[in-house]
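Below is one structure. I have some questions about it.
Missing here: one protein chain of the complex. Every other protein chain is in place.
Here is chain A:
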Amino acid sequence: MCEQKQPLPMPSGLNRVILSDSLSDYMSHNHSRVKLEETLTPSHRKIKFMKVEESRSIKLEIDILLSLTRNAIEQQDEHFVLHVGGQGKTGKTILCCPYYGFEKMKGPPIKQIAVLLNLLKCISMKIKTHDLCTVRDVFYLNVELYQNQKIVATWLRNIVDAFELPQLDALGIVAAQKGLFCTPVELRFDFNKLIARQQSSLVPLIAASTELEADWSGLERVIVFEKDAIFSKVADHPSISERCMLVTGKGYPDWLTRHFLYKLMLFCPDRVFFEVYTDSDPYGIDIALKYIHNDIKATYQCPRLNYRGVLMHEVIANKDSPAGLRLLNLSSRDFAYAKNLLRKLNDVPIRTRNKKTLIQELQRQMFYFKKAEMNTINGSNFCDYFLIKIGETTSQKR
């Protein structure tokens, strides 16, 4: 993890006046640029973040890293160089402190080092106390240093990647829960945790190893909604919520909701239908795609989900309310978004039926220059629409 660099021997003749070496002295003794740079490089300590072996705890690993950096400065009077990451998407980050070498435009990374070491300290503390906290909690520990939550999230992800850990929760830090769900059957997980039936609750914090248990016979389908307004309406409708598990990520879903759906997909028997309902606009299509497929990690996707609506044609065919109220014009921003999404959709490896439907819907929205919100369907009665849809689904072969 750590290797020390021996100080270079001073050029002969300079032994007497070590403190008064001037740049011109160095230059006269080093004839090439490389050599000069080498001579001027101070002795330093390389500290690498490496994969955490299963036999060692993360806390121990972090404590060693922290003590190495501390010793370098306090006791050895050395510079230290941190090598973070390597395998991940972000690439390798190299930070040295105190800064030496050629000045770069970005300026010395002292602040980044402060953030990184601070976060490591905080993680070590949290692991010690077995405390679960959210990224936001961490951010509030030192707002002045972190400045914004995104910086914290990025560095935490870097640390996870550097240690080659599966998820953020291995560090005792979880993303804040955003998604809601309501289940018709009691859901048990992590030995002693239980979620009561027929209650809207936040999507539980689940680890990669969590196993879900329930009496699956009481579950007919898992339904995902884009909007929480629709979610709560449907949750209040007993004839639906008694047999369907309802999930919403409130707009673009967070990782946890997607991971929860992935888990459900694994543990639910095959006969359970998985369906997703979104607005009939380019963003709705994108949200549906986010649930169904993930490029980076397979544990954040649910390919079993079927995109079911709300379809443009259903909104148009619905004559209960004036079309002016139901349909909105596609703005130029929506159109550009749709165009890019359509390009992307063609290359996404998802089931052909889902792909065809998503592409068809997107093309229709673009061709008609219209979009519609799911709230307006069936005279703003989504439950009625949904019951009709369910009737159709059960009569059809999947």
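Operating definition for what follows: a residue touches a chain if its C-beta (ideal position, glycine included) is under 8 Å from a C-beta of that chain, and two chains touch if they have at least 3 such contacts; residues count from 1.
Methods note: contacts and distances are computed from a predicted model.
Asks: Just to verify: the chain that's not displayed, which of "LADA_0G15302g1_1", "Ribosome biogenesis protein YTM1", "Tbc1 domain family member whacked" or "Queuine tRNA-ribosyltransferase accessory subunit 2" does UniProt list as its protein name?
Replies: Checked against "LADA_0G15302g1_1", "Ribosome biogenesis protein YTM1", "Tbc1 domain family member whacked" or "Queuine tRNA-ribosyltransferase accessory subunit 2": the hidden chain maps to "LADA_0G15302g1_1".
Asks: Among A:159, A:256 or A:311, which one is in touch with the chain left out?
Replies: A:311
Asks: Touching the left-out chain: which of A:28, A:154, A:239 or A:360?
Replies: Residue touching the chain left out of view: A:360.
Asks: Out of A:129, A:209 or A:346, which is the one that touches the chain we can't see?
Replies: The one listed residue touching the chain not shown is A:346.
Asks: Since one chain isn't shown, list which residues of chain A touch it in the complete complex.
Replies: Counting only chain A, the missing chain is touched by 307-309, 311, 313-314, 316, 319, 322-325, 327-330, 332, 335-336, 339, 342-343, 346, 353, 356-357, 359-360, 363-364, 366-369, 392-393, 396.
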